[in-house]
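Omission of a single protein chain aside, the complex is shown with its protein chains in their original locations.
Letters A and B mark the chains as written, and numbering starts fresh at 1 in each.
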Amino acid sequence: MSKLLISATVNGDAQQFLCDSGATLLDALRDELGLTGSKEGCGSGDCGACTVVLDGQMVCSCLVLAAEAEGRTVNTIEGVAEGSELHPVQRKFLEKGALQCGFCTPGFIVASKALLDHNPDPSESEVRYWLAGNLCRCTGYDKIVRAVLDAAAELRQERVPA
Amino acid sequence: MARVQPMSPFAEQFFGGAQLLDVAAGNLFALVDALDAIGPGFGENAGMRVAFAVDGTMQTDWSAPLPADADVMVFPRVAGG
Partner (left out) sequence: MNAPQDKTAFRPAYRVIGTRPVRPDGVDKVTGKAIYGPDFVASGMLQGAILRSPHPHARIRSINTKKAEALPGVKAVITGADFPGLAALEVAVGESSGNIKHVGRNCMAHEKVLYAGHAVAAVAATSSVIAEEALALIEVDYEVLPYVLTIDEALAADAPLLHDDIFTQGLDPKPTKPSNAALRFTIGRGDPDAALKGAHTVISGTYSALPVHQGYIEPHACVASWNADGQAQIWASSQGAFMIRSLTAAILGIALADIRVTPLEIGGGFGGKTTVYLEPVAMLLSRKTGRPVRLTMSRGDVFRASGPAPGGTMDIQLGADADGTITGVVMEFKLLGGAYPGSDTHPGAMSALAHYNIANSRVTGWDVLCNMASTAAYRAPGAPQTIFPVESCIDELAMKLGIDPIDLRLKNAVKPGDVGVMGMAAGEIGYVECLEAAKAHPHYSAPLGPNQGRGVAGGTWGNYGGPSTAVVSVSEDGSVLVTTGNPDIGGSRASMAIMAAETLQIPYEKVRVTITDTSSIGYSMLTGGSRTTFATGKAVIEACEQVIATLCQRAAAMWGVDAEQTEWRDGAVYCLSGDKQGSSLTMGQIAAKAGFSGGPISAEVSLNAQGFLPAFGVHICDTEVDPETGNVSVLRYTVVQDVGTAIHPDYVEGQMQGGAAQGIGWALNEGYVFDKDGRVDNPGFLDYRMPVCSDLPMIDTVMVEKPNPAHPYGVKGVGEVPIVPPLGAVGNAVSRAIGIRMHDLPLTPDRVYAAIKARA
């Protein structure tokens, strides 16, 4: 079976990779591009550990074919920080102790950033419903929700012109 | 003499259901040997399956000296998560 050559913009960089026609975007990110920050918890769209942003849209990369990324823009957990500057969501996760094992964390951070990009002032229940596709077995979600609400507040502060 | 109380399932498995055994031993290593003489096979099990309480406190250091008239409970070791 011959492989497909795919060109896509990944975390701002032009990338090319080879993949089987049946390979998922998650497989390609992890195995071809070495971006193992996106995790496979289920492979069926039920845990959110593989969450990435594809052309501005939050998706489970285990449900997207790698070939579908052709010509598109993919943003993963590895691209959330600006250089060595953590995104406020990442910083708040650390400050609030919002991770234990950390395996779900990349998915939560990508999903939370996507929420705040689109709704800068979510209520607690908006946060909870937005993140309902991301499973965390360690934390009971309490500290995750607090971290996201705190990050939202901080981002709103930043946006206020001085 | 230490007063040894083997609990289920060791009492049935090695000591014919005995609830109380008097054993002379200077520490738990010696006690395990003595119990193995009474109930052959106990010693081999002790390493993996048995926990000891001496005078009401869990003791996992078998080399610690055993008080002359210690009360020793022999019960199943339990695993945590």
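The rule is simple: a contact is a pair of C-beta atoms (placed from the backbone, for glycine too) under 8 Å apart; a residue touches a chain by one contact, two chains touch by 3 or more.
Since the model is a prediction, treat every value here as computed from it, not as a measurement.
Of the options A:15, A:61 or A:105, the residue whose C-beta touches the omitted chain is A:105. As for the chain not pictured, it touches chain B at residues 5, 7-9, 11-13, 16-17, 41, 44-45, 47-49, 53, 56-61, 71, 73, 75-81.
By the touch rule set out above, chain A reaches the unshown chain at residues 20, 22, 30, 35-44, 46-47, 49, 76-78, 80-81, 86, 90, 93-97, 99-106, 109, 124-125, 127-129, 131-146.
Quick note on the criterion: only the chains that are shown with their structure count from here on.
Averaged Cα coordinates give chain A a centre that lies 55 Å from the centre of chain B.
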